[in-house]
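All protein chains but one are shown in place.
Here is chain A:
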Amino acid sequence: MYGFEAMTFNIHGGYLEAIVRGHRSGLLTAADYNNLCQCETLDDIKMHLSATEYGPYLQNEPSPLHTTTIVEKCTLKLVDEYKHMLCQATEPLSTFLEYITYGHMIDNVVLIVTGTLHERDVNELLEKCHPLGMFDSIATLAVAQNMRELYRLVLVDTPLAPYFSECITSEDLDDMNIEIMRNTLYKAYLEDFYRFCKKLGGATAEIMSDLLAFEADRRAVNITINSIGTELTRDDRRKLYSSFGLLYPYGHEELAVCEDIDQVRGVMEKYPPYQSIFAKMSYGESQMLDKAFYEEEVKRECLAFEQQFHYGVFFAYMRLREQEIRNLMWISECVAQNQKSRVHDSVVFIF
């Protein structure tokens, strides 16, 4: 029953919700970002970060520091927090937490397959995988030659197995097909996650549907923009759009026939929430689109914390942390390459 979850939520979820809210208070604020933007070297960044919650993770790093090390350690912190929460969770919260990582698993699978195609070393690829998306037998992905083998050898044991039924073809893996495979998998994952949240009901269903719908719409727009000018047919494009979200189904029909960015903008401006995003960009500019989408996503995720007794806070927290890590990576890269003026181009403040 919506409205009565307060009576029983705390029995199983109260401890973890309190932990997540405690972690959220440790996210970097605008003041922290201002300090970091004024750093001259990576050592300065390390010094500033050691005053925040990242301290214990960075203090043992010898200088000279690399940007990838900073990002790796921050990701490690996120992974530790996630594993701690996963250990303590019971059903259905543990399933929910696992769903959050399937997106990373899909990315890892695609990374390894692409790398194998380009004859890279398996160990090198494994190091580049996102730690939240690791699963056993991931290394054997390197030996697969086409999708059917991929499925049969490796993926049938993983939680991603049901998503592959939509994209098993006998075609061999090549660059174009891999991107299509990635997007098809992600579409199946989002729809599965959406159904799962609806089944949970109550405040979780409401808040998560909103966040997932925004994610689905954002991916639809990105697919459209990236496939303008490629040989992806309109039907193929339409198959990659998820079947929920604000744009479903009429927006998808219109997006499928778009041929350039201005047409995309025309379609999106019919939907009030996205109109404000597209209004921030002047005509012909698409670099700022990513940042505008990230800002909107961060705003919605902060709103998820306004309500208590639902699982949306876990999803929102993981996403906010990932955004913070992206910010830190951008700031470190700008500082390392001495392009301080571009720092504010891509940093999204969370508070």
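For the reader, a short list of remarks on this structure follows.
Please note the rule applied: a contact is a pair of C-beta atoms (placed from the backbone, for glycine too) under 8 Å apart; a residue touches a chain by one contact, two chains touch by 3 or more; residues count from 1.
Just so we're on the same page, contacts and distances are computed from a predicted model.
According to UniProt, the chain absent from the figure is "V-type proton ATPase subunit c''2", selected among "V-type proton ATPase subunit c''2", "HTH TFE/IIEalpha-type domain-containing protein", "Thioredoxin domain-containing protein" or "Protoheme IX farnesyltransferase, mitochondrial".
From the options A:I19, A:L153 or A:L246, the residue with contact to the unseen chain in the full assembly is A:I19. Touching the chain that is not shown, out of A:M7, A:A30, A:A51 or A:L76: A:M7 (per the contact rule at the top).
Contact residues of chain A toward the unshown chain are 6-7, 10, 14-19, 21-23, 25-26, 308.
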